[in-house]
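All protein chains but one are shown in place.
Up next is subunit A:
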Amino acid sequence: MVRKVKTFKGDGGVSADTGTYRKGELRGIIKIDQETCVGCDTCRTVCPAGAVKGSVGEKHSIDVDRCINCGQCLLNCPFGAIEQMSFVDYVIEKLKDKKTKVVAIVAPAVRVAIAEEFGAEPGTLTVGRLWAALKKAGFDIYENNFAADQTILEEGTELLARVAAHSGLKELPVELWGKKVVLEVEEFKHKPLPQFTSCCPAWVRYAEVYYPKVLPNLSSCKSPQQMAGATAKTYGAKEIWKVKPENIYTVGVMPCTAKIFEASRPEFDSAGKFLKKSGMRDVDAVLTTRDLAEVLKKLNIDPMKLSEERQPKDFMQYTGGATIFGVSGGVMEAALRFAFHVLSGLEPSAMSPQWDFEDVRGYRHPVVSATIPVPLRPEYEKVFKTKQIDIKVCVVNGIGPEGAHLKPVIEDVVAGKSPYHFIEVMTCPGGCINGGGQPVHPIELGLWEKFLYAFAGSIKK
């Protein structure tokens, strides 16, 4: 059985730059309830950022300036003492307003977990049912998986551009859908290798706070959630839905608490800038998987009672590469599928094992690395002066307590001796499927622990 997580309403972003937060950003998304905390220290042992204050036996609290909002503490607290800022009520209000088009941006990891909130086994795949439930609730759907495909096109091409620039090229021809574009890649010489993924907002904040030196190594791509928000209010509003962008309210539905913070970043108002309209956010609100279940329950909708049939159209179309973004190694594999196609010119059939890059899948190792040989198409053979290119990649499967897994990888990058082209970092072990916004299965306490805490509880009274 999943456990309900306590939530509280946010009181808006900070009014001026405060500590590690900038004007407008939400601060204190994760909070430890001082009444319930018994000081067991589990949260501190799983915190990647060393942001939990207090030692064993003391009430713990979070240093918000160090916190990266990943929510691993919340997920793993045996006492349910950690709370999350929530936007459930705001979204329900918008759903009632008939003038507003409420667009749900649904992340891949939500579809393998939300069913748990309705009594199903962990891992139950819920796609058609989830879409049907969202529609019943009044949402339009922009698959975050479609945005993941956008991300791969941009991030994959950026990687190729960096590799080409560092091989001394000025231009890189890219052939897509039978059309050729020649990209000017000279400026990418200033963007160092290896390239880091930038999909995980907790990792991006971790880099900004703890390792600003590697920021040039981060892909300049926004995360899928932010790409979705910006595209929905521009291209989506004009060409697909034919509505006024002001009447669109975008809601990220995410397995992640750091996405709540990400959406509040001041720079993420690019749709407004693009359309020359002020005061418009790319993503207006974020619900975690738990929050969406709460919205559906409040509206009396049980997705498990709906049909799993799917008929994707418009922004609901997505690929296999996109859906594996939810697991550790997924972004890497999707990028490799795309890079493999562009570099080799090959088009394997959909079920071909050539699309499987199993060496990069996260599973249970904290750091995974692999060398992927990719044959080059004749045009690239001439450009790169070789028949085959070896892409060296690394997947960090969870930043680790106080950065334990990431640190050796990142320090090599800072020292300029990293062997890799591309590094994926996911803050949560396992990837987004184990994110801080997912349904919480309580940590089981042993008999002895239960006895101790019950005793401690009775003494406190």
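The rule is simple: contacts are C-beta pairs under 8 Å (C-beta built on N, C-alpha and C of every residue); 3 or more make two chains touch, one makes a residue touch a chain; residues count from 1.
Note that contacts and distances are computed from a predicted model.
As stated in its UniProt record, the chain not included in the shown complex is "Iron hydrogenase small subunit", which appears among "ABC transporter permease subunit", "Iron hydrogenase small subunit", "Na+/H+ antiporter subunit C" or "SRPBCC domain-containing protein". Considering the full assembly, A:Q226 is the residue among A:N69, A:N144, A:T197 or A:Q226 that touches the omitted chain. Only one residue in the set A:A51, A:A165 or A:A322 touches the chain that does not appear here, and it is A:A322.
Contact with the chain that does not appear here is found for just one residue of A:H190, A:K242 or A:R364, A:R364. Against the chain not shown here, subunit A presents residues 20-22, 38-42, 45-46, 56-58, 75-76, 78, 108-109, 111-113, 121-125, 127, 146, 148-154, 156-158, 161, 174, 176-177, 181, 183, 204-205, 207-209, 212, 215, 218, 220-222, 226-227, 230-231, 234-235, 239, 267-268, 270-271, 273-274, 312, 314-315, 317-324, 326-327, 330, 334, 337-338, 340-342, 348-352, 355, 363-366, 398, 400-401, 404-405, 429-431, 433-434, 441, 443-446, 448-449, 452-453, 455-456, 459-460.
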